[in-house]
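Some notes on the structure that comes next.
With one protein chain withheld, the remaining protein chains of the complex are depicted in position.
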Amino acid sequence: MSSSFGQVFRIHTFGESHGGGVGVIIDGCPPRIAVSQEQIQHELDRRRPGQSEIVTPRKEADIAEILSGLQDGVTLGSPIAIVVRNTDQRPGAYDEMAAKYRPSHADYTYDAKYGIRSASGGGRASARETISRVAAAAVARQVLDSIHPGIEVLAWVKSIQELNADVDPETVTAETIESNIVRTGDPAMVEPMIERIKTIRGDGNSVGGVIECVIRNCPPGLGEPIFDKLEADLAKAMLSLPATKGFEIGSGFSGTLLTGREHNDAFRMIDGKVRTLTNRSGGIQGGISNGEHIVFRVAFKPTATIMSNQETVTSDGANTELQGRGRHDACVLPRAVPIVEAMATLVLTDHLLRQRAIQPIF
Amino acid sequence: MSSSFGQVFRIHTFGESHGGGVGVIIDGCPPRIAVSQEQIQHELDRRRPGQSEIVTPRKEADIAEILSGLQDGVTLGSPIAIVVRNTDQRPGAYDEMAAKYRPSHADYTYDAKYGIRSASGGGRASARETISRVAAAAVARQVLDSIHPGIEVLAWVKSIQELNADVDPETVTAETIESNIVRTGDPAMVEPMIERIKTIRGDGNSVGGVIECVIRNCPPGLGEPIFDKLEADLAKAMLSLPATKGFEIGSGFSGTLLTGREHNDAFRMIDGKVRTLTNRSGGIQGGISNGEHIVFRVAFKPTATIMSNQETVTSDGANTELQGRGRHDACVLPRAVPIVEAMATLVLTDHLLRQRAIQPIF
Amino acid sequence: MSSSFGQVFRIHTFGESHGGGVGVIIDGCPPRIAVSQEQIQHELDRRRPGQSEIVTPRKEADIAEILSGLQDGVTLGSPIAIVVRNTDQRPGAYDEMAAKYRPSHADYTYDAKYGIRSASGGGRASARETISRVAAAAVARQVLDSIHPGIEVLAWVKSIQELNADVDPETVTAETIESNIVRTGDPAMVEPMIERIKTIRGDGNSVGGVIECVIRNCPPGLGEPIFDKLEADLAKAMLSLPATKGFEIGSGFSGTLLTGREHNDAFRMIDGKVRTLTNRSGGIQGGISNGEHIVFRVAFKPTATIMSNQETVTSDGANTELQGRGRHDACVLPRAVPIVEAMATLVLTDHLLRQRAIQPIF
Partner (left out) sequence: MSSSFGQVFRIHTFGESHGGGVGVIIDGCPPRIAVSQEQIQHELDRRRPGQSEIVTPRKEADIAEILSGLQDGVTLGSPIAIVVRNTDQRPGAYDEMAAKYRPSHADYTYDAKYGIRSASGGGRASARETISRVAAAAVARQVLDSIHPGIEVLAWVKSIQELNADVDPETVTAETIESNIVRTGDPAMVEPMIERIKTIRGDGNSVGGVIECVIRNCPPGLGEPIFDKLEADLAKAMLSLPATKGFEIGSGFSGTLLTGREHNDAFRMIDGKVRTLTNRSGGIQGGISNGEHIVFRVAFKPTATIMSNQETVTSDGANTELQGRGRHDACVLPRAVPIVEAMATLVLTDHLLRQRAIQPIF
């Protein structure tokens, strides 16, 4: 198990889907930062189940309790511990899961690795663990606002299956994204996407898609070659999320179709700053931010939980069939938007503090 | 700077393109493993310049010297230091680079981050640093062979621009890949790909593409949720490589077009083992290997160095033009194949040792 | 702030003296270890205030709640989170502390470092944070019992001021130590030590002393040169405890009076094992355990809180006087005994797992 992330702004998470709760310790948070518990709660509410008609109806309020590290709402420099209790526990609902491995879930691999697993609701492999990430990132967000105001981190649903949103990373706003329950940045795609999710759910099936994310106003100089390049840490952050299958930055996979002459981003002086005329690099060159918008995309597979009978095996090694059952999201993407933003925010905050250690220019 | 990778089998690298040399310390290597210097040299030869008519003609023998950690060819358990001297240094050839930022290179971002940079040949941002990775992985390979024989790591050129190789990860062999200088796994694509590279080079231009990699016979149980999931560490490893823009595993981005019913990998007992009937998961579920082939793809952008004049700025902040010049690869993919294998091998070895720490079942 | 300890068996702690609570996440705990909550509580009871007439009367039950990582009392391999609520909070009692720096406490240095501090009861610098260590070590103890039974970790009060206990590390028992409230291993010193503490407390003064600790049946081979030598990690563990001023192992400081001829531990084969005839090395040679008893001593200064008026300064930088007040231990050593054992147990468990990663011989 490795439930730590970050080097200087470092988080340690815990919690199974069905147990006492989930939570996080943030170690390395700078002192004297005002932290609003409302903002933490706001972000948790953006990811929680039951928030709209197209997400899982699991009812959990997901209330964050801060146990340490703050005094009168200001950080002390000591570890900040946040706990969110589990309240909607129905272990009985998962009896079949204890006996049979759900296809494309982590049941079998946890057993293979640990020789034991928490069967109820997926245990540690449940998406419920992302609460810890979102809570920590809500604190990180306030650190950024305090020590380097103006950095924006904005994600949206870019596609659901072949339904592709037309969104300009340069201009898209949080208001646009949050104005619709599917959290896409293209108003024209709201209805088609919602329809698709409802249809697929009605069929007991599920869909995936792509989330796009932009980081605006990132200062040049963040990222630590050779191994902790900014895109490398973003890639790791995103691929550590449940259900992700791919990551690309800037021109990504489609950039492989271009020639160098087409792909290179020419430099120009603009308003006294070094800028690029195009941004196929996606805001990062040589592992270090160049001051342009950082733009990346993350692929999410269709939810593994479906309402069909599926071939599988028991934990005793016998072929069997699994009945479709349980609460789930037919499409995780709307709820994954704040989680993608959270991981990007954690990466940025850590790298900003790492940069300060070697070169206090920010 | 963060030039360390891995948690238990841990490497620390150093070296600029033009300086005393490049190298690596491997810390955490198990004792009493026979290490052949020839195998290290063999892997370095696979990545070195000048190995064929389609790669950069830079002439460096890249001879590895082992300074510590071995006794009569057997590991002592102490750090293994490997140094490769730089021999082909022509600082004069890089005068223009010192004054002007090369588009889509790391010149500007290194200056922005450190306030200084090694202009000659790209310095630390040169692909020459991958020598350290390949040398370390050649040792890791021998560790794998000793403590868990049979794991295969095999990469090949999947595509160059739109030229797409048809390769079966299940059956492709090292012999097929190494039999052609472009290192693709599809004999039918060898000539078209070589032609494309020669044509593009003749035009002073460059191309990119996709490398695919398979890990065969990986035991189930490797990977450390939540953050050090196996695919997360692979993604970070690949995105830490120069010129990479994307990573996907299993069904990847195209898997987002499917429904859950189509995408899920049903389990079946086969020969007494838990197996999946399809492998859209790409050999990893919940961040842990499931015993199926691990299959992933990495996007490489077209080489940034081209033989055209390009708009750019000077390090003093004036608009200017950069002349095309210098030695380079018109397509880095043939030489990147052993580097992708190297990073995958390092990730696997580290996770195998990490698993032994908590659960000595292997 | 760095509130993490260990490399493989890794703990992350949090909590101020007066806030929601204190606690710990244990990451890297092997799966399928039976963990008894009673044992955790038993160790917490050994360190808690109010347990006898010679310790601080602060009344806190210090009840451990386990939030994650266990299923039916067995470890899952996922992070184990333990929380102990703060219940006896009297912020009002600490108003003077907020304004004035207590001599030889951490008030001033926390302000100097963070520009803010939690004044109530010492905040993060309170000995209350050791609850997290003791709880984590109680789990570690059960890991040791499961994967390498027979290792004993036993500490006792060796001296209080000049009162020196005569204890044989080879034969002293837990029963002897726990049979007296001062936790010394020498029955003849129980009454003198208790008398000293009572007298000094009656005078509003405080005393320090030395705790000695033995690790029996430690297998040879633990410790990771060059920097993570076993004695180096023990030294760090002990000096990270509040109020400690020194650490010595084996012959320690008095060994500097001997010549090499007197000091060397001759080897002999005994019962088929490599043994030493003397143990001035203290069970560790070259940073690695040699199978002999590991014996070390830790110096604790006299408690900084005393009932006298003391010269000091205000946080505004004015000279002033501090009134003696508040609850405290006139001598921390009886309660520090389980804490020293806890840190030694954490070091051992981590090194045992680290050794398994490179060499699965245990």
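Residue numbering begins at 1 within each chain, and the chains themselves are lettered A, B and C in the order written.
Rule of thumb we're sticking to: contacts are C-beta pairs under 8 Å (C-beta built on N, C-alpha and C of every residue); 3 or more make two chains touch, one makes a residue touch a chain.
Since the structure is predicted, the reported quantities are computational estimates derived from the model, not experimental observations.
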item: Contact partner of the left-out chain, one of C:2, C:52, C:87 or C:217; value: C:2
item: Contact residue for the chain not shown (choose from C:64, C:235, C:294 or C:344); value: C:235
item: Contact residue for the chain not shown (choose from C:38, C:162 or C:175); value: C:162
item: Residues of chain C (touch criterion as defined above) contacting the omitted chain; value: 1-5, 7, 13, 101, 103-106, 108-110, 112-115, 124-125, 129, 159-162, 200, 205-210, 220-229, 231-240, 242, 244-253, 255-269, 272, 274, 276-277, 280-282, 284-291, 299-306, 308, 310-313, 317-319, 355, 358-359, 361
item: Hidden partner chain, residues of chain B it touches; value: 1-4, 10, 12-16, 19-23, 25, 27-29, 31-32, 65-71, 74-81, 83, 110, 113-118, 123-124
item: Positions on chain A contacted by the hidden chain, ascending; value: 8, 28-31, 77-78, 225, 353-354, 356-360
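By definition in this document, only the chains that are shown with their structure count from here on.
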item: Centrality ranking, top chain (CA atoms only); value: A
item: Length of the line joining the C-alpha centres of chain B and chain C, rounded to whole Å; value: 46
item: Computed distance of Cα centres, chain B from chain A, in Å; value: 26
item: Shared interface positions of chain B, touching two or more other chains; value: 225, 358-359
